[in-house]
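Left out: one protein chain. Kept in place: all the others.
On to subunit A.
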């Protein structure tokens, strides 16, 4: 937090995630595998209006296409 100029670009949450990711990437190889999983955010969301669901949007688009997107439920 030496230069708090990041505040004009990021929220505190984003700043925390950046520092956490930096720490995870500096671990030894043996620890890193378990730690990288913690950095993964897999989220899909969908807006509903008048009883109809809209398009399902990935928060972090997967690199490889997953196939036809079917709702989990």
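One rule holds for everything that comes next: a contact is a pair of C-beta atoms (placed from the backbone, for glycine too) under 8 Å apart; a residue touches a chain by one contact, two chains touch by 3 or more; residues count from 1.
Simple rule for what comes next: contacts and distances are computed from a predicted model.
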Identity of the absent chain, which is to be given by its UniProt protein name, from "ATP synthase subunit delta, mitochondrial", "SERTA domain containing 3", "Elongin-C" or "Cytokine receptor-like factor 1": "ATP synthase subunit delta, mitochondrial"
Touch list for subunit A against the chain that is not drawn: 1-3, 5-6, 9-10, 15-20, 22-29, 31, 35, 38
